[in-house]
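These notes are about the structure you will find just below.
A protein chain is absent from this complex, but the other protein chains hold their places.
Moving on, here comes chain A:
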């Protein structure tokens, strides 16, 4: 009997191992197929769409959105979907909430399982990966050229570039911000500074920060974004005339003098004491408590800051990102675009209708006023039918709007190790701003290590 049980257990284990091996093979095969242009997933979705359209006229598109996965932004995003559905009764948008940090993993798993979402809201730093590995479809292949051109009338030309790669438009900018300098007008007044105007250059900011520190005992300043994602770091590097990646997308350049100079400025702010030594979360807390005077961050936190200012009895003001002396700033966008991943023609058309609505005058009105991001149709800001009243009631959005004219796309790194490249840069920045000496070796070393991760 002992022997028999032993054999059964052995057989069971072998079966388990074999099944696991088969699963892996299946996943790899699917993954490869999806990577090679989404052929496998196309067949899958085409079949399901065909059965859907034959059973009725209504087309359902599956949308992964991280704004739906955030309590504060869920309602506005749902309103966008509801209004779209009311205007397009033949299309149903099934909104699926997925946190922004997990959305790529979920899309990847769904592609392996042969059922990718039809539309996904993906963060811009994953643009290259979405195009080359998720099989995102360029709008130029889905929409006739004249219709596309007509739709983009009135669209910010800079804004349109955000979701483009190799000359094709893969993502339509959905919810994004630019780096905004929020400041505490009360602390400015207490320190003898002009509360109606934030510092225009980094040199001025350093001086203001030191003056505030000396006269009010509050901390001067904090730049968020040395951890997480590199859009603010890219803004700084770009504003000093540098680049993180060459135009041909082959060579990393964040170890070059202009880029190093930008981070040196940040290091100098920290070393001089004008910049605090807190992490981003602590700095936010300090700012909301009126213990830090200035913070450079995303406009998405504006409502939270307004609430804190009201409760703490101080006034929140905003100004554009400061510049390096004599150079125009190059604000980089944060946030996400909507990508069409479906391989089915009918669903692609339905998805295009949704993208069109989300980036229409009405769509951007909801995105700006209800979700807290930026409109990429500049004219609606002065149009009483759309955002005019709202902008007048919320003047803090103005510096952010002004920066749109100089907007630069958030550069996504190529290849499967894109995220590791981004992390390598950020870690070098963290190390640099915390160090006292020359940071050139740190940044160059990071560039060399990251270059080895490039495809």
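Criterion: contacts are C-beta pairs under 8 Å (C-beta built on N, C-alpha and C of every residue); 3 or more make two chains touch, one makes a residue touch a chain; residues count from 1.
Going forward, contacts and distances are computed from a predicted model.
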**Chain not present in the shown complex, as UniProt names it (candidates "Quinol:cytochrome C oxidoreductase", "Carbohydrate ABC transporter permease", "D-alanyl carrier protein" or "Succinate dehydrogenase hydrophobic membrane anchor subunit")** = "Carbohydrate ABC transporter permease"
**Request:** Specify the residue from the set A:114, A:241, A:261 or A:378 that touches the hidden chain.
**Result:** A:114
**Message:** For a quick check of understanding: of A:149, A:311, A:434 or A:452, which residue touches the chain that isn't displayed?
**Reply:** A:311
**Message:** Touch as defined at the start, partner being the missing chain; which of A:142, A:300, A:407 or A:428 qualifies?
**Reply:** A:300
**Complete:** Where A:82, A:147, A:214 or A:285 are the choices, the one touching the absent chain is A:285
**Complete:** The one of A:195, A:228, A:241 or A:415 in touch with the missing chain is A:228
**Prompt:** What residues on chain A make contact with the chain left out of this view?
**Reply:** 2-3, 5-7, 9-10, 13, 17, 19-20, 23-24, 26-27, 30-31, 66, 69-74, 94, 96-102, 105-106, 108-109, 112-115, 228-229, 284-285, 288-289, 297-298, 300-301, 304, 307-308, 311-312
